[in-house]
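Rest of the complex left out; these chains stay put.
As written, the chain order gives the labels A and B, with residue 1 at the start of each chain.
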Amino acid sequence: MAPVTGVGEEMHALVERLYPLCRSITGDGVRATLRIVGEYIPLQVHEVPTGTPVLDWTVPEEWNIRDAYIADATGKRVVDFAASSLHVLGYSVPVSATMPLSELRRHLHTLPEHPAWVPYRTSYYRPEWGFCLSQETLDALPEGDYEVRVDSTLADGHLTYAEHVVPGQVSDEVIVSCHVCHPSLANDNLAGIAVAAFLARALAEETPYYTYRFIFAPGTIGAITWLARNAERVEKVKHGLVLACAGDPGRLTYKQSRRGDAEIDRVMRYVLAASERPHSVNEFTPYGYDERQFCSPGFDLGVGSLSRTPYAGYPEYHTSADNPDFVSPRAMADTLAVCREAFGVLDRNRRYLNLSPYGEPQLGRRGLYDSLGGRSDAKQAQLAMLWVLSLSDGEHGLLDVAERSGLPFDTVAAAAGALDTAGLIKA
Amino acid sequence: MAPVTGVGEEMHALVERLYPLCRSITGDGVRATLRIVGEYIPLQVHEVPTGTPVLDWTVPEEWNIRDAYIADATGKRVVDFAASSLHVLGYSVPVSATMPLSELRRHLHTLPEHPAWVPYRTSYYRPEWGFCLSQETLDALPEGDYEVRVDSTLADGHLTYAEHVVPGQVSDEVIVSCHVCHPSLANDNLAGIAVAAFLARALAEETPYYTYRFIFAPGTIGAITWLARNAERVEKVKHGLVLACAGDPGRLTYKQSRRGDAEIDRVMRYVLAASERPHSVNEFTPYGYDERQFCSPGFDLGVGSLSRTPYAGYPEYHTSADNPDFVSPRAMADTLAVCREAFGVLDRNRRYLNLSPYGEPQLGRRGLYDSLGGRSDAKQAQLAMLWVLSLSDGEHGLLDVAERSGLPFDTVAAAAGALDTAGLIKA
């Protein structure tokens, strides 16, 4: 794992700022989140009205919540939304009532196997109200009447998402997507949001080859909305990465695109293996995060997903234990570093054509062959040139060269640069 | 192995009824066999005249035999066809002579390595006469003269084979073939005949997708005759299975078609693996049973072969030890069960097209998403729907879905049914 650097601490600070907000698939929590992210990178925010048809779906009513609690007979709040956004069932309809605990119970959600933790639950598309609380809290409640109140609104409004674009040399795009719909859950997905924001910043410092588009949108309905509104742009999307669960202590996991042999798949496999980090590479499955949508068979984009411990793979998943202590600056910095390495390879993975393909060109008279020999670096540079010449037949890219030669990608890319300058190959 | 069921006992009873008959590639033994099988499933019997050109071959003369023996000087039959149809060389020409044992010996066939067993030998295409006997019997014969008599006829007649068709929803066919030319040998191939008959019965109880054609024919020349007379039908044959050696105590063996990646190959590999039975999957070889003919390069049909211990793989092979005791109700029931499982998969292995392929369709509003969650079956059903939607791109069938998802084929097929009903996919 990469050493803790300042950027890790900065990302963790962003996670902590975003943590208290009550996000959902619509509403002011998302807007507040995007305002804060916008302090780091400029964002173009989109508001899509309730009722807008998006692919097979419809943009739902906007949900906002001001207050929610369960109070006992003395008026004391025994469960209070103000303490944690997890306490209210996501998309809870308003309620204001007094009822005995026996009746209230069927609106209460706990995690008996982790009695101190509060679960995260939602009911987006079926009108419900409810509270999430720890089993310990529930067990301590005496029978009797309780006042329950959810001061929420479900009404026509908008779905909100944002984009940030790092322009490249070509209009072909790489998308980086992360979901912004989860309330107070740090790894899922504030860490992903933070890594995405700092990745965008890093890319903007150079002029990349590809145009990189960062999408901050609610899960599922947000990705579907983006796809519905960007039908023509989708053809420009050549590669992509969904970032989620980017800060937990587990090892890195890359989930391949549905195609399995997309260039992003090959790049991520290569970079993870070459980095000698412990990691996993998983096959595509049609559940998880928004790779589900980008890889649906009609689009079938070359979009994979990078996580540390993947979707639902850790006990803290979707509970109050997924808090800022669960994600570390070091882990987020490591995730960020791998993204940068991968995009560094992806961005330079050109196919070249050997312009002198009959026999070897005479490198020596072009000053490309170190006649002193001996130095290991010079030797590697020469081998890399021979490999690039050998495989620059229009069918192999520099990643192929790196894989077949066993030489570092950087060495191969440098050799290609020298040969290009000498007029021996062209992209 | 499946528990013994009534059907196993029924199949064994059929083997015992057929065992005494003297079958060969032509003649009344085959006709008698088909008459008995016809009591279980209706058969269409074909008689093809001697001399009929069939592909590169010609239908041979019909062979029938009434009696055959070797008698000693006292007139006592020391080898008697009436005791076992194996005692006479198949297709023996008639003989009636007296000769010393020294001269007789070159017409006698024994198995010195199994001195108590009688071998099975034939000479279909070169005129010969001979007897098969145990080494022990031979060793006990004193020198001296013996009367030998084979009361057989080789004359113009017919080659006999039969078909049984289970009509399906489509005219595309699955053929199930078994050879009926061996005399008193239980595993090779009375067990195969019995499994085929009861498989046909089972299929007839439902309306399968494919049309299933059962072919009961003598080996090699029978399959060649069928192919010669069904030149147009062959194009309808999409899959097939040759059944042989279906009742011995060994584990199941599937021999792949010449193509190796035919759908029947994939189905059999999947079903055998999913069933967790010990089994073998073998590459195609151009020897064995009638898969040789169906898979000859001009036809190259997707026809594999299911056996227990395969062709020539057990010491009892082609000897008197391959008797009804060698095959068990349990083993035959197990072979039958695997055939039914395999055809159950084959029959439902449709390719569907996702009619809502851009993003995931909203399963919830169609009642397809169990909003309660939690139950393991419901969870599996949902995953199966997502997998079917993801892979229904016109290039993957339900077997692909089952293999890639790791979900049971039945679960996948049920999910496809639900999605089809909801109008989200079509075959």
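We adopt the following convention: contacts are C-beta pairs under 8 Å (C-beta built on N, C-alpha and C of every residue); 3 or more make two chains touch, one makes a residue touch a chain.
This structure is a prediction, so every number in the text was calculated from the model and none was measured.
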Size of the entire homomeric complex in copies, 2 being in place: 3
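Here is the rule we go by: only the chains that are shown with their structure count from here on.
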Approximate Å spacing (C-alpha centroids) for the pair chain A, chain B: 55
Complex interface listing, chain B residues touching chain A: 354, 356-362, 364-365, 371, 383, 386-387, 389-393, 404-405
Footprint of chain B on chain A - complex, ascending: 55-57, 123, 125-126, 220, 223-224, 227-228, 258, 283, 285-287, 292-293, 295-300
